[in-house]
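Every protein chain except one is present and positioned as in the full complex.
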Amino acid sequence: MANSIRGRAEINADGVTHIRLLINHPMALERRDAGGQVIAAHFIEEIKASHNNEVVFQGLWGQAVSQNPYLSFQLLGAKKGDRVTIGWRDNKGESDNAEVTIS
Amino acid sequence: MQTHRRSVLRALAGLLFVRLPASLALLAPLRALAAWPKAAFDASSSADVLDQLFKGKTVQSSDAVQLEAPDIAENGSVVPVTVQTSLKGVKTVTVLAEQNPRVLVAQYSLSARSAAPVSFRLRLGKTQDVVAIVETEDGKLHKASKNVKVSLGGCGG
Amino acid sequence: MKGALLAAMLCVVPVLAGAQVQHDYLPGREKVVPHVSGDEQFSNTYRYWKDADAVRKSKAAGLQSRDVNFKDFRWLEKSFDGEAKVDMGREVFHRKAKNGKSCASCHGENGEKLKGVYAKLPKYNAKAGRVVTGPTQVKLCAKANLDEDWPENTKNNSLLDLYVASLSDGVPVAVDVSKGPMKEAFEKGRDLYFRRTGHFHFACASCHTGVATTSFLRGQRPSTFFGDAAQYPIYHFPYRLPGDDVEDIFTLQHQIRSCQMLSRMLPGEEGSPSMTAIEVFLKATSNGYPMSIPTQQYNMSTDYLKKEAGN
Partner (left out) sequence: MKTAMRYLLLGTLALTAVLSASVLAQSSSGDEKLDKIRAKWKPGGAEMIPQDVLTMFPCHSEELPCGKIAPPPVEKVTFKGPLEGDAKRGEAIAINVRYGNCVACHSLPGHEGGTIGPSLSDYGKRGMPLDYIYQRIWDVRVFNPNAFMPIYGPNRVLTDQEIRDVMVFITSSK
């Protein structure tokens, strides 16, 4: 699941950073195949954002979050050029993380 | 029953922690981060979810919370939702889809360094109310909801 | 009773070998001109959506509602998801082939030489001896200069098609159908658009003209075809046609095929003369309308809600 995160972080005049993320993930719902066998769900359970080694935002997700999830929120007290680390972990133990530079 | 659920939760939380990859575990958890609450995510009614997450505390409708979502979702599998609030000291933002088989969609924890609006996209099985609950530092729960009609395409597209 | 009734109704579809077939057409095709303002003869809603400013003003004046505006803000807003695909397309654009060249070698580091080009496609290609669409042009160019096999409906082709189209963002569509093969293609496409076909005996125009565009098709509102093509290739998630690997990018050819399948017509072959003709018709009836790339098929962010409500 490498390179699954695409993000943009833009700071405005008031010092508020708008972070937008797009994650490439199937977010598969639990379902049954033609033979009635349960096919397990596969979805991101947790997503975190950290700035200066401080976790500033955490999301806990269920199966109802759409495929290739989108997430946006605001970060305070950061400055241009700072890096925000984004990491996720899914219910199968897979994970990925990436850095987004504030512009 | 409650006790049992919580012990299961605690056990699960332990499991999840072990499964955390090194890269994530390295991040210093400044605030007490919540573990993934399995029982709440599996619950099929709002009451159960509230019971699990907020131990049955009362939820008040509030004008200080805005839930933005389309009146008509053209595609139930990608419904954009934004939660905005003028409240100070927001601790968590929780989003529920009351008629989905699993009611709890997402819960976000904010710190003093992050803020709403929080936007994401969710799946709606059918026309229903989407509910946002904002929990503030004082422990109060503020709610807003919005009915989203899931439209069916005429030609099946 | 039933047997007799059926026998009386039993009809055999005649194939007239060689003879000119009298097709069924919906009325109105002679009114279509190759410009977006031609919509005034059809849904007559062009004045509300002819540009972003018109949309904003008519909203503010309370003139516009979802009842008349189907070229709404999602068509004008850039798609965040689509931009991620444009980035991927840019990577393919700079990827070196075995011969050491990339698309950028000829077209400029940032595709400078391709600015505005997509707004003029489809175009007659003298080398190929036929009218070609964007994806076909990508395929031919990649084969000739990079020796890469990037046929239509594959990942690299779609990503490049979207990237090249994004270089014409904001440029008004300008497909010249005044003469030669392009004129022929436009007229043929116009015929096909209004021709009734398939299991339901529908034309494209059954849903995408006049009355239908101001009504609901169950929960959907069909759009007038004028101006639509300026948004293609479009980010279309999570729908794709069987057998395609296109990174959720929907070209105009995809859109036509998808419509045909869903309304029980035989889906055409990508790049066949008929399908190209329909694309020429659709693109030329968007002439004068600014390209908006990348945009998306569904409202995938709530940003547009605020814009609809106020300013």
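In order of appearance the chains are A, B and C, and numbering begins at 1 in each one.
Definition applied: a residue touches a chain if its C-beta (ideal position, glycine included) is under 8 Å from a C-beta of that chain, and two chains touch if they have at least 3 such contacts.
Every value quoted in this text rests on a predicted model; they were computed, and no experiment measured them.
Colleague: Which chains here would be touched by the one that got left out?
Modeller: For the complete complex, the undisplayed chain touches B, C.
Colleague: Tell me which stretches of chain B touch the chain missing from the display.
Modeller: Against the missing chain, chain B presents residues 152-156.
Colleague: Tell me, which residues in chain C touch the chain that this view leaves out?
Modeller: Listed in rising order, the touching residues are 1-3, 5-16, 21-24, 26-27, 188, 192, 195-202, 206-207, 211-212, 215-218, 260-261, 264-269, 272-275, 277-278.
Methods note: only the chains that are shown with their structure count from here on.
Colleague: Could you state the distance in Å from the CA-based centre of chain B to that of chain C?
Modeller: Chain centres of chain B and chain C, defined by C-alpha means, are spaced 38 Å apart.
Colleague: Averaging over Cα atoms per chain, report the distance between chain A and chain C in Å.
Modeller: 33
Colleague: Hunt down the residues of chain A that sit against at least two other chains at once, touch-wise.
Modeller: Those would be 67, 70.
Colleague: Give me the residues of chain C that touch two or more other chains.
Modeller: Answer for chain C, listing residues that touch two or more other chains: 237-238, 300-301.
Colleague: Within their complex, state which residues of chain A touch chain C.
Modeller: Touching chain C from chain A are residues 6, 8, 20, 22, 67-68, 70.
Colleague: Per the contact definition, I'd like the list of chain B residues that touch chain C in the complex.
Modeller: Residue list for chain B touching chain C: 68-70, 72-75, 77-78, 80-82, 119, 121, 149-157.
Colleague: Touching chain B in the complex: which residues of chain C?
Modeller: These residues of chain C touch chain B: 207, 216-220, 222, 237-239, 258-259, 262-263, 298-302, 305-306.
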